[in-house]
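Every protein chain of the complex appears in place save one, which is left out.
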Amino acid sequence: MTESLNANLLHPQQRVGDNMARWREAGGGDALRIAAQDPPAVLTAIKDADLRGLGGSGFPVWRKWEAVANEAPRPDKYLVCNGNEDEPGTFKDRLLLQETPHQVIEGALLAALATGVNRIVFYINPDLTRALAALQAALGQWQGSDMLQQAGKALGRPITMELKPSSGHYIGGEETAALEWIEGKFPFPRGKPPYPAQDGAHGCPTLINNVETLANVPAIVRHGADWFRRQGIGKATGGKLYSLSGDVLHPGVYELPMGTTLHDLVLVHGGGLLSGKPLKAVFTGGPSNTLLTPADLDVGLDFDSLRERGASLGTGAMIVVSEGTGIVKQVAEYVRFFAHSSCGQCVSCKTGTATLSLLIDRIDTGRGTAADLATLESLYRMLPGSGRCHLVNGVAQLLDSSFRHFRHEYEQALK
Amino acid sequence: MTKKTGDEPTVDLLINGVKVRAEPHMTIVEAAWAGGVPRITGASCLEGVCGSCRILLRRGQEVSVALACETFAEQGVETLFLPPPSAPRHQYELSDFKDGWDIQARFQEIFPEADRCRHCHGCVQSCPKGIAVEDGVALAAAGRFREAGEAFFECVMCELCDSACPEQIAPAHVGLFSRRITAFFHLRPPNLIHRLEELRQEPFSGSNNPAPLPGSDEKESS
Partner (left out) sequence: MTRGLSLQAALAAYRVDAELAPLPQPLEPDALLNAFHPDHLRDGIATLAVGPNAGARCPRELADLLQAEAYIDEVDLAGVEVTDTDVLVIGGGGAGSAAALAAAERGARVLLATKMRLGDSNTVMAEGGIQAAIEPDDSVQQHLQDTLRAGHHAGNPALVAAMVGDGPGVIRWLIRQGMQFDQTASGDLHTRRAGGISAPRIVHCRDYTGLEMMRALREAVIQHRGIEVWDQAPAVELLSNENGRKCVGAVLGSLDGQKLRIVRARSVILATGGIGRLHLHGFPTSNHLGATGDGLVLAYRIGARLCDLDSFQYHPTGLVNPPYLSGKLVTEGIRAAGALLLNAEGHRFIDELQPRDIVSAAIIRECREGRGIHPDTGGVGVWLDTARLERGQPGLIEQQFPKLLARSRIAGIDPRRDPVLVYPTLHYQNGGAVIDVDGATTVPGLYAAGEVAGGIHGHNRIMGNALLEIISFGRRAGMAAAISSHDRGPKKITLEHVNQARRALTLAGLPLTRRAPQIMPDYTAPGKDFQIAANPRSKS
């Protein structure tokens, strides 16, 4: 089990910070050389590898790539490397940027070659100061480098790379919101369609991928799709960075085979729960997802297995709650976060989440009544599907699942 | 009098999670009563001026806010009476203002968020009275309080714009501040002042010579 831990992206040889020489010693840059010979093969490789969007969507990456590859530049094509990482409980992208920035940059260049992109924007949360500094230093070493020039030659036009601190708003992580910010506007999510692949940054075809997604590309190019598929457990392919936090002995980022069970992540790698208490629940992903419970300890933590349980892997964040921690307070915290993060464009989302937060806070602090609880329940049921982006759906899902499993805790909290 | 009533078919809707059959000329408040929805506590004037009966309203995928006393029952809508908003966070008393020259500076201290409008239009979409809330806030932020206050003339204190504001500007309170400060510093009507002066020189003594209201001639520094 432990031999599969931190085997690839976070392999000690990769964790060299912005030191380009050491990174190249460990094979850094090889993938770019391979891809320069046959850029379209990169797309085939990630398709065969079944690489998924690791920012939370789980969407097959090749589909977006193909869509962008099929568009003509107008006059440019953009790639946005999304490092806005702001969800509670998620802290993997910052680690990649901090410790293996060159790997991320190489992944981005590979994606650019495969899709015909000539402008790459690294869109990074400004609160992640160490990640920003490392990436900036790393990018400095790439500017004017022969590797970048060769990539430009392979593409047929120069490739520019730019570091763009994001607004720091949670909602700025939504891909169309990122485009707005890149265009110099407030990061409001756009309505879809048009999709970014057709009409993205400054009206150009735009590919948006998460940091972790792009970081996986060099290894796929170097070792092949079959190798990548073997890294996963069962039908799942590749590895995953799980952000483990909450009431566990060893919180942290764990790179493990995609499909590792909840049991192994929490009880083996995480060292079990604090004070030997039993597991109560796990908030996954954003954490705007369905809760996992002890009945789900056997579930493989990959997109498809979790979907079968009506849950979602999200960003791979697992926030563990043991007996002795109140669910209502936890949920209240997350609802407050999302209410605060709602951008304001959709009244249903902003007023809806703000009201949900007001009600659950009241219940959590012992001031709630049975009428408040009934209102809370009716309200979250009315909201899904009413927003431009998925924020409001996520909050509703979180509440729904907490009610499904822990209604008694809400009732106990009433005055 | 074009609103026809009487022989229309009934409509089915959901109010606070309760299935209700109502007639389409009924407001949501009336439909709630008719349908036996447990006590509606957030309703008062029933004519659209008190701002209490705030509801969330779902038609298909579209969710909006409205006042229940001005919204009519329709087939298939879901509605929910919203709880009253929490107390405002912006604190000021008019009597703290000693001088009209520092209004704008004080305003910025009291409502520091007002110039951070991100123009999401949530407040404008929320307002059941069709107030140009965003423009009103911008006028206040620019120190144009008289015009800002006028923009909020139809405000009924429902505070739906406050709930909708992601920057927590509290537009309704910005509007009320603008109206109040305008009256406080600028409303000096000669006919009223003249009568007050007459009464100061010769207090009114009615038939039973009651004590004049103490404090009505208290000192003002403005």
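Assorted remarks:
Order as written gives the chain letters A and B; numbering starts at 1 within each chain.
Here is the rule we use: a residue touches a chain if its C-beta (ideal position, glycine included) is under 8 Å from a C-beta of that chain, and two chains touch if they have at least 3 such contacts.
This is a predicted model, so every value here is computed, not measured.
Considering the whole complex, the residue from A:T44, A:T369 or A:Q412 that touches the absent chain is A:T369. Of the candidate positions A:R130, A:R230 or A:K415, contact with the hidden chain is made by A:K415. Touch with the hidden chain on the side of subunit A covers residues 369-371, 415.
Where subunit B meets the missing chain, the touching residues are 1-3, 5-6, 25-27, 30, 32-52, 69-70, 84, 87-88, 91-94, 129, 149, 153-157, 173, 176-177, 179-184, 187-192, 194-196, 199, 203-217, 220.
We adopt the following convention: only the chains that are shown with their structure count from here on.
Those residues of subunit B that touch subunit A in the shared complex are 16-17, 38, 41, 56, 58, 61-65, 78, 80-83, 85-86, 118-122, 125-126, 160, 163-167.
Those residues of subunit A that touch subunit B in the complex are listed here as 186, 188, 342-348, 350-352, 354-355, 358-359, 371-372, 374-375, 377-379, 381-383, 385-386.
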